[in-house]
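Take a look at the following structure, please.
And then subunit A:
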Amino acid sequence: MAENAITTKELIKKENLVYQKTRLLTDDVMHYCPGCGHGTVHRLIAEIIEEMDIQSEIIGVAPVGCSVLMYNYMNVDMQEAAHGRAPAVATGIKRLLPEKYVFTYQGDGDLAAIGTAETIHACNRGENITMIFINNGIYGMTGGQMAPTTLVGMKSSTTPYGREVSQMGNPLNMTDLVVNLPGTYFVSRQSVHTPGNVRKTKKALKKAFEYQALNKGVCFVEVVSNCPSGWKMTPLESNKWLAENMLPFYPLGDLKVPEE
Partner candidate 1 sequence: MTEEIIIAGFGGQGVLSMGKILCYSGVMEGQEVSWMPAYGPEMRGGTANVTVILSDNKISSPILDTFDTAIILNQQSMDKFESAVKPGGLLVYDGNGITRHPERKDINIYRIDAAEEATKMGSTKTFNMIVLGGYLKVKKLYKLESVIKGLKKSLPERYHHMIPVNEKAIHRGLEIIKEVATVN
Partner candidate 2 sequence: MEEFVLMKGNEAIAEAAIRAGTDGYFGYPITPQSEVIEYLAAAKPHERTGMVMLQAESEVAAINMLYGGAGAGKKVMTSSSSPGISLMQEGISYIAGSELPCLIVNVVRGGPGLGTIQPSQSDYFQSTKGGGHGDYNLIVLAPSSVQEMADFVGLGYDLAFKYRNPVMIQTDGALGQMMEKVKFKPQQPRSKKSPDWATTGKTSDRERIIITSLDLDPSRQERFNEKLQVKYRTIVEKEVRYEKIQCDDAEYLFVAYGTSSRICQKSIQMAREEGIKVGLFRPITLWPFPYNEIREMTGQVKGMLSVEMSAGQMVEDVRLAVEAKVKVDHYGRMGGIIPSSEEIVEALKQKIIGG
């Protein structure tokens, strides 16, 4: 140990505190793989709920997929939906508790494959909910199978030689679809692969929650994310791969913003 190294005792002194975990996250150890974007997005949502002081006003809906156990980490009331049904569950909650904030958190299999109908119809009806869509182009939880958003040529356990359009069809760009529906109010696509992008994502998510109070329709945020395990890469490699391959097909930015 170097002579002037900081000891643990000194490190936990209050004046050395530079970052604190939001109390809206529980102390449970997250099950996510190292480098996975889910943990980052969870933290952002928790921070926003704390900043907006709406813990007692919010109900979340967890999906089936890697984030199925999201309710273990978020210190808010949550319901676990069947695979793909989160927008319907959220519709039921919000229609009956219209004064509360309701959000869904869904992966690409959940939101863009098995739950496509629920996604499109909730967005088209203009439910006053916030929908958060984690797109990592693969089915992480079940072991790396093809997702609706898997890129052409991208390998997965069900496209081991790369996705071929003739066989498996094209990747589905849900955010480009929902932006065209009259029931969406705010639509944005972000990523969390660099600190700068994390900050932008937080801004977009915060808007997506704040706008919900206006009762103007669905606020929809896609987060283009990685899956080091499913992609069979190190976290760093996966972030690089994301920037080089995912972002050209799923470009970042706000797709629909309310007229101020």
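Inclusion criterion for the candidates: all candidates are chains of the complex that A comes from, given by their letters.
As a working rule, a contact is a pair of C-beta atoms (placed from the backbone, for glycine too) under 8 Å apart; a residue touches a chain by one contact, two chains touch by 3 or more; residues count from 1.
Not measured: the values here are computed from a predicted model.
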### Message
Which numbered candidate touches subunit A here in the complex: 1 or 2?
### Response
2
### Query
Which positions of subunit A touch candidate 2 when the two form their complex?
55-59, 61-62, 68-69, 71, 74-82, 85, 88-97, 100, 117-118, 121
